[in-house]
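Every protein chain but one is kept in place in this view of the complex.
Note that the chains are named A, B and C in the order they appear, and that numbering of residues resets to 1 at the start of each chain.
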Amino acid sequence: MKYVYELEMKARDYECDIQGIVNNANYQHYLEYTRHEFLLSTGAPSFSEFHDQGIDTVVARITMSFKTPLRGGDVFVSKLALKREGIKYVFYQDIYRKADDKLCLRGVVEVVCIVNGKLVEPTMFDPIFAPYL
Amino acid sequence: MKYVYELEMKARDYECDIQGIVNNANYQHYLEYTRHEFLLSTGAPSFSEFHDQGIDTVVARITMSFKTPLRGGDVFVSKLALKREGIKYVFYQDIYRKADDKLCLRGVVEVVCIVNGKLVEPTMFDPIFAPYL
Amino acid sequence: MKYVYELEMKARDYECDIQGIVNNANYQHYLEYTRHEFLLSTGAPSFSEFHDQGIDTVVARITMSFKTPLRGGDVFVSKLALKREGIKYVFYQDIYRKADDKLCLRGVVEVVCIVNGKLVEPTMFDPIFAPYL
Partner (left out) sequence: MKYVYELEMKARDYECDIQGIVNNANYQHYLEYTRHEFLLSTGAPSFSEFHDQGIDTVVARITMSFKTPLRGGDVFVSKLALKREGIKYVFYQDIYRKADDKLCLRGVVEVVCIVNGKLVEPTMFDPIFAPYL
């Protein structure tokens, strides 16, 4: 798959745990933030504007493989590709340490769409995401 | 698989996001905390005592399926089973809402062992975990 | 002042940072959770039920003195006293390590009430909190 969006970020000390490395849960934050920034980059409304319209995107399933730990101060690039699959959008999200381009995390995130509490086809996102598939 | 450990917890408001539900990343915290408490319940040293001895357990891969969202104030039970598989311990960790026993999260967490920076067979954990396999 | 509510909690490893102690920001979480549980203990609606009615309680000012650091696994008791002062409720919130009753944190939290975006006298809380002043 080809990445269609990249976001540079920096690991912060408060995200690190007793082992001196970024706590695993924070990678989920990085991936979420990347998807939300990607959404904004398309010119679409923000995640919370969709929420205010009663449209919630929800992670149904996530898989993360931790390859190389990030440390506080490490700059990294969060890259994203996506495809439409059944009722879901599947985001392939990988994180690379910038200094040496080493793969830190490989993630697959399946997102579904809930409108007024019901699972629906994410058709409102199809025109938004079409250029990136 | 048969659960060998259970921990009751309560979702806290600060763990919820703008959608009013527990943010996905916090489930990883719940699962980690459950594993650490399970370890303590066996009478073994704590996670951080192992760390001080140069023995780090590291999540190599995690898969989480989000079934029913928890809300602030919901009491839930975090259940755990495990097996030894190759060089890894695999933890099957599911979260149920206490009020109605509804499955909220199904997780599979693969943990490896790093000693002085090197991936090793987790033999120091074998006698600890043997009664629970 | 006399404490009117106490909540026992346990510091979790994921709340600790690279120094091996609970990261300062988590104490704010502990204090918030204690206030919300205190509110529930009075029989009043929850913080989020108030929010759904358009009533938001907001921290206007917080002061925390860090006395003794908590470590992962430490059990602690979060104690609370309160008084009404002008347009605010002021919560005196102290945290003690359970093992030796050592003071870990001394906090003062000033909370105001916002209804439909406007700062108001917190009169809806007066009957709820009166028995505890």
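Just so it is clear, contacts are C-beta pairs under 8 Å (C-beta built on N, C-alpha and C of every residue); 3 or more make two chains touch, one makes a residue touch a chain.
All values reported here derive from a predicted model rather than from experimental measurement.
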| item | value |
| --- | --- |
| Residue among B:N23, B:S48 or B:S78 that touches the chain left out of view | B:N23 |
| Touching the absent chain when the full complex is considered, from C:A60, C:V77 or C:V115 | C:A60 |
| Missing-chain contacts mapped onto subunit C | 18-19, 24-26, 28-29, 32, 48, 51, 56, 58-66, 69 |
| Touch list for subunit B against the chain that is not drawn | 13-14, 16-18, 20, 23, 25, 72 |
| Touch list for subunit A against the chain that is not drawn | 12-14, 16, 20, 29, 32-33, 36, 40, 46-48, 71-73 |
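Just so we're on the same page, only the chains that are shown with their structure count from here on.
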| item | value |
| --- | --- |
| Separation of mean Cα positions, subunit B and subunit A [Å, integer] | 23 |
| Centre-of-Cα separation between subunit C and subunit B, whole angstrom | 28 |
| Numbers and ranges of subunit A residues touching at least 2 other chains | 18, 25 |
